[in-house]
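Just one protein chain is left out here, and the rest sit where they should.
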Amino acid sequence: MLHTNRFGNLKYVLPALLVYTAFVLLPIIASIVLGFTEWGGIGMPKFVGLANYAALLSDPMFFKALRNTAVLMIFYVALPLCIGLALAAAISHIRPGERMALRMLYFMPYVMPSAVLGIIWRWLYNPIFGPLNQVLRAAGLGALALPWLGDFNFALPAVGMVATWYYVGFCMAIFMAGLQRIDASLFEAASLEGASGQQTFRYVTLPSLLPEIRIVLLLTIIASIKSYDLIFTMTRGGPANETLVSNLYMYQLGFELNRYGYASAVAVIGAIFILVVNGIVHRFLPTDGDSA
Amino acid sequence: MKSIQLSQVTKSFGVHDVIRPLDLEIEAGQFTVFVGPSGCGKSTLLRLIAGLEETTAGQIDIGGRDVTRLPPVDRDVAMVFQSYALYPHMSVGENIAFGLKIAGMPKAERVAKARETAATLKLEGLFDRKPKALSGGQRQRVAIGRAIVKNPSIFLFDEPLSNLDAELRVQMRQELVRLHQEVKATMIYVTHDQVEAMTMAEKIVVLRAGEIEQVGSPLELYENPRNMFVAGFIGSPKMNFLKGQVVACDNEAREISLDAFEGRKIQVSAKRGVGPLAVGQSVKVGVRPQHFQVDPDGPLSVTTSTIEALGNLTYLYADMGSDQLLCVETRGPGFRVGDALRLSVNPAEALIFDETGLRV
Partner (left out) sequence: MNTRKPADQLMRAVLWLFAILTVAPFALLVLTSLKSREDLLAGAFVLPARPHFENYVSAWVDGLFGTYFLNSVIVVVPVIVLSVVLGTLCGFAFAFLKLPGKPLLFGMLLVGMMVPTEAFIIPLYYEFRWLGLINTYWALILPQVGMSIPFVTLFMTSAMRQLPKDLVDAAVADGASPFRVLRYVIVPLLGPAASTMTLFLFIWTWNEFMIPLILVQDDARRTLPIGMLFFQGKYTIDIPILTAGAVITLLPIIIVYFFFQRKFIQGLTAGAVK
């Protein structure tokens, strides 16, 4: 629409940009700045250059957090992707009404507040009266009734399984939409050429779903880096930091130890990881047929 | 009723020049049609006049007043869009009255005016319907009503009939011409259909690639095209173009040997020549289908490959090689595919174009 003053048009964006700048953009910039300082929360932050980042490089806790995130990726990324794909493929044989009902059930965890889910699972995992161990004992598997979230070896996978449960339905729904996008004649052509179900999946379905796989990878990897709510409410990083992740570490450093500069450096690294993942996934995985 | 004058009007989108510097004058009250192939900039030119696009350079005057920097509402124009652009959430009446409402007219008054307009367009019964519940022709009428109600000096139509079926199109064409006679406003009508242009226009502006090829009355363009593009664009079926060389020319006649007919020669009257011609020059001879005669003594021999019999007329098509079809208009039955025919050319009607396509 022409003949309107382009600076006058700013009145449409300014209210939104003001709120956004004040409560998102400025804090982001402040976080970056704070990462170069030492600050206990009172007085002026002291500029220390890259010292925080240098210290991170030799911080065993930070590396523990990174290692835990790497392990969690199995549960945040690999399992939801594979199970979601398998479910979407299996469910495509079912008639539409039933398919939608199943999808609704699988998708349900994804709309719930993950903090509350963490609390619920803490109860489900409770070693003594938690329903999970009751089932195991009733099934004669009492030996398997572990103190899940308190166990050094099993705490991380136990937390991870909740994430898998949370993301499977979401991945499945994305793949279901992707399968609908694929031209049905492609499958017919494959079956005319005598391809088996597995061959069809390998040579037709999978390549056609590349855009969806890309997006699932992007979102779940970012989710694994951001993971916080679930773990905070389930274990708070315990036992003995076995489930510590970087955002949790940031919280402890900042709000428990008042090392705000150092905590900001951790937060900045996390944000950089996310930007990098974004870049990699967008650059290196083929777009193949625009699904957007 | 106002005149429109464009002086050196230019429009580019980024590096893409859509309208080259262009001059055009449209007299008050005239029905002018812009024609040209798709993408030549017809809509852009219309939108520039409406004020929906800003000129990159140049000046637009409406009724003697410079409106180049004025918004649409201050230009005293109304526009009818190809898609009709009816507001889907408003009833027919609200659609028609929207412009009045924006202009601040009190509700009772604008509803009365909208009703009156709807009545002249035979839309009374549909006043409270939503556009979704209308047929294509009815939507078209609402779109026109929305323009009429504002009582503008200038109407702008952007291919308003292209979404209608053939029969309705003919009917609406006549209605628009009648509307023009009634409201006596200046009208500009965009189309890429040359039949529409020929039947409706008082003045036709032929555009190609953002430039004006020729301006004139329908007959002027038909009889005296300035170049091959206009000659080929106006008239249906298209004019035939035959490549050849000038063998002889004087003030009376020109003799051309035609490449596609083994150098057979035809005579063309020099009366319709507009430029100098030299012996040996390569030219194209333009012959409309009705200016061939089936003539046993004619110099050109062809074999019919397709026949379109329309009842009163018959079109014979002959394959000329390299994807070119020669079209000949005849009367009466009695032609069959595969017939070998001899043709002659009416020397008074053939036109000659030089290698750049310009009429000579």
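Just so it is clear, A and B label the chains in written order, and each chain counts residues from 1 on its own.
Heads up, the rule we're going with is that a residue touches a chain if its C-beta (ideal position, glycine included) is under 8 Å from a C-beta of that chain, and two chains touch if they have at least 3 such contacts.
Remember, predicted model here, so these are calculated numbers, not experimental data.
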item	value
Omitted chain - touching chains that are shown	A, B
Touch with the omitted chain, as defined above, among B:4, B:79, B:148 or B:277	B:79
Of B:88, B:276, B:321 or B:338, the residue in touch with the unshown chain	B:88
Option from B:99, B:216 or B:235 whose C-beta touches the chain left out	B:99
Selected residue (touches chain absent from view) among B:28, B:50 or B:260	B:50
Residue of A:19, A:206 or A:257 in touch with the missing chain, whole complex considered	A:19
Contact set of chain A toward the excluded chain (per top definition)	1-2, 4, 6-7, 9-10, 12-13, 15-17, 19-28, 30-31, 34, 41, 87, 90-91, 93-94, 98, 100, 102-116, 119-124, 129-131, 134-135, 138, 165, 168-170, 173-174, 177, 197, 211-212, 215, 219, 226, 228-229, 232-233, 247, 250-251, 254-255, 260, 263-264, 267-268, 270-271, 274-275, 278, 291-292
Contact set of chain B toward the excluded chain (per top definition)	47, 50-52, 71-73, 77-79, 81-85, 87-89, 98-99, 102-103, 146, 150
